[in-house]
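Removed: one protein chain of the complex. Kept in place: all other protein chains.
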Amino acid sequence: MDQKNPKPITYRNFDSAYFVKNLNENILMLRTVLDNTMDLNIMPVRIDSIDCAVITIEGMVSTSAMAELIFRPLTELDGSGQTPQTIMDFLCTGCLMSNERILISDLGQAARLLFSGFALIIVDSTACAAAFGIQGYEKKAISSPMMENNVMGSQEAFTEVVRTNISLIRRRIKHPSLRFEMMQIGELSNTDVCLVYIRGRTDEKMVARLRSDLKKIKLDCILGTGYIMPFIESDSPRLLFSQVGFTERPDMLCENIIRGRIGILIDGNPFCLICPYLFSQNFASADDAASKTYFTFFMKLIRYIAFFLATAFPGIYLAAVNYDPEMLNAQLLSNLSASEKTTMLPLFSETLIIMLLLEVMREASIRLPRAVGAAMSIAGGLIIGDAAVKSGLISSPLLIIVGITATASYVLPSINQQMSTLRIMFILAGGFAGFFGITACALMTAANICSADMMGIAYTSPIAPFIKGQAADVFARMTFEQMQDKKTTINDFS
Amino acid sequence: MNTISEYSLAAVLLVIKLFTLSMYVPVDGENPVITAVIFTIMSLIKLCTLIPLFYCAKKQGGYAALSGRFKAFGCIFFALGAAGLAAAVSDLLSTAIESVYPDRYTKFSITLIFFFICAYIASMGIKGFSRCSAGALFVILPLMLFVFYQMRGALLNDRLNFYADRPLPLINQTVKNLLEYTVDYFIFFGLLPYLKGSPSRAAGIYICADIIIVLLVLLTSASVMGSFWDNSGYIFFALSFSTFGSVIDRSDGIYLAISSGAAIICGSALLIVLKDSLNFFNGAKDKNILLISAAALTAICVFADNLQLSSQRLITPICLFSAAVLFIISCISAVRIKRIDVMKNERTAQS
Partner (left out) sequence: MKRIYYFLIIALFSLIYFNNGAPPEIADRIMIHAVGIDRTQHGYNVTMQVFSPSGTGSDTAIDPSLPNVSLVSGKGITVNDAMKDCIIKLGGNVFLGQNRMIIFGKSIDLSKKDDIFGYFLASSDTFMNVDCAMAENTAAEILSVPIPGSAISSEKYPDMIEAAAADGRCLKTTFLDVIDSLESHDIAVILPIFSKTQKQTEGKSSDSAEGKESGGDEALPESELEIKNGALIVGGRARAQLTYEQMGIAGMLNGMGEYIRTEIKYDGVSRTKTFKLRSREVNVTRSGDDIDIYITCRLSPKDAQIFHSKRHDHNADMEAVKLLEKKSQALCDQLCAADSPELLNADLYLKRYFPSLYRQNKDDLDRLYKNISYHIKYM
């Protein structure tokens, strides 16, 4: 049935335009909406004197699949006395031309499907089109994780294609309760965003709330996880740490969704969001499940110590040396004093300068081309390590502090931003006000962390509020025997 | 919902008690054993004064006297009390730190930033604040125990006795001294509206832990109490200059951190009470009430400091007055509730 289409149809109002029964008019509408873009391919074909057209976007479909799955069946139809309706019926129900087949009637969906790698077949005298998913665009293969490396776990990471990621998850949880909900977000980008959760484990209210938060996003495009996170966190600008985590590992995502959390996959981004996320999860790793419980406890302790070293250690060092030198051991203090006598700047300035240099080097190491990577490491080590000390710019004890801090900061890459910011804050606090400043900064940070909660679950659970059965998981890992007896989920923390 | 559990409230009160303990100034010739006994008796009396409140809470989850027309009076009382005590806490901390470290800190510098730090923590909400306090308690207690372990030789040694040159005047002075440090009573009532559990349990946990910690501190400080204290007069800093550690040489930096942290928690609790009281009058519309209160209190304290007025003198009268008023209010509420109960029973019997 013809629907009343707005006139004129442009890229602004095409969502409310529908196909008409005239093939040429449909093609014209499509060309107008897509502004005759050069990658629009329209192949007219005649089957039993009935005009049809196969429409694709260049580079998005697989040409071999096109030939095999679309053209061959269509050409075999010729000469068998077809009508437009029989052809459309054949396309919609009588053949298996691809895994995905959708009957569409509006231009909005037609455009989105074309740009998602579908081929549209329009038949004259039918006010609809059949869309077949024969995606053939170039995509990256499944590779190893870049940030979340491990020794004994899986070496697969998510890719940029959401459907590949879905298959990675589906392969690991072969149960019908695993649900995927796809939606398109972004007024221009129409990015595929997929909610992943296990029915029965996840709180339905949480899912509904997340769904509605995502639908409220009115951005033009969603190109990564960072675009979505502020909309699903509560009180995002105020908080230092994010209540939404991310992972590039399918096994980590599966572990989280089994515990009742919700994953958000975004097309075009190899990271998956996890919510709600607890503070203690930042200190977990994929190797925890593969190690003995006692070793997991030890490694978690190391990570907590690394967090302390990476954030507060330089500030505490500064506070102790400048404001409370009597706290330090006499020999250590004497060494520090002797080393500082040769430097030209006050210790506070030295610390700030070297920390800023560290951030510059870190940024450079992310962006530099691989070819000059080795040279950069040598230059950085020589300049900061050796020459700076010998020239009296900084002292060697401070260099050790910086080295420890830098090494410790790589133990927890997921909270790198927060650690860098906190480090500078602690240095300022320790430099300006000694241990009073350190205490104030620590309390303000702790209050900030403790005040976060998402959907009724406190960010600092299960330590504050204290939940007896779960608190041990913060510092170690439940044994697998305990896990099979107590199937705990995130809802136990609310 | 913005509520806290009994354990959280007890944790907040314990941290505040650590602050008052660190600022304790012994009287001349004080005997710590006598002080410990007096303190234990006073704690039990304090617990008994809360019985009417527990009765009210059991009956109807609060106390009736502060509802309706009494609420405005209650809010004015709490606002003034909280502001006065907050100023006193800031004055106490900044004076202590300046007297112990005159070349490193000044009273003006601490006063200038203290309220803003407290306001920030208070702005994190009651839940954030209570969790932060609980976390602070779990960090402070092991630090204190670690440092006090080094003073274990002072426990139960020959110097512990009940002797006093003039017992009655010493007891009198000690009681007056201890009364100055009852700010926990005021804060208990101030944070009561947020409590979702039983106030009797919160008070019980707090007072038991309080007695243990205070006894520990008093008995381990026997070697310095009454015979020596440092420039500031504050027992904590006196202790800090007397400990010698194997890991950390001198632990006065740790004591400074503990005292400052506990003072900030105390100040934040008072600012929360102040904010709630002021919100009653402005209809909770002004989101910047904490920042404004912090700025106002800073200005008042700096001004008072320049005029060399000490707001520490406010502590005792505010604490005593608040304890008396709150006790009276609790009694009135309990009596009213009991009368209402009796009338209900009579009506039920008649019908």
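As written, the chain order gives the labels A and B, with residue 1 at the start of each chain.
Here is the rule we go by: a residue touches a chain if its C-beta (ideal position, glycine included) is under 8 Å from a C-beta of that chain, and two chains touch if they have at least 3 such contacts.
Here the structure is a predicted model, which is why all the values come from computation and not from measurement.
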Among the chains presented, those that the missing one touches: A, B
Sole contact to the chain not displayed, among A:Ala338, A:Val360 or A:Ala387: A:Ala338
Among A:Gly133, A:Gly245, A:Pro314 or A:Gly437, the residue in touch with the chain that has been omitted: A:Gly437
Of A:Ala127, A:Leu428 or A:Ala471, the residue in touch with the unshown chain: A:Leu428
Residues of chain B in contact with the chain not shown: 100-104, 106, 108-109, 112-113, 116-117, 119-120, 123, 157-165, 223-224, 227-228, 230-231, 241-244, 249-250, 287-288, 291
Interface with the unshown chain - residue positions in chain A: 237-238, 321-323, 325-326, 330-331, 333-343, 346-348, 425, 428-429, 431-434, 437, 440, 444
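One rule holds in what follows: only the chains that are shown with their structure count from here on.
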Geometric centre distance via CA averages, chain B-chain A, whole Å: 46
In the complex with chain B, residue positions of chain A that touch it: 319-320, 323-324, 326-330, 433-436, 438-440, 442-444, 446-448, 450-453, 458, 460, 463-466
Chain A-facing residues of chain B, complex: 5, 7-8, 97, 101, 104-105, 109-110, 113, 117, 120-121, 124-125, 127-129, 131-132, 134-136, 248-254, 256-257, 260-261, 264-265, 268
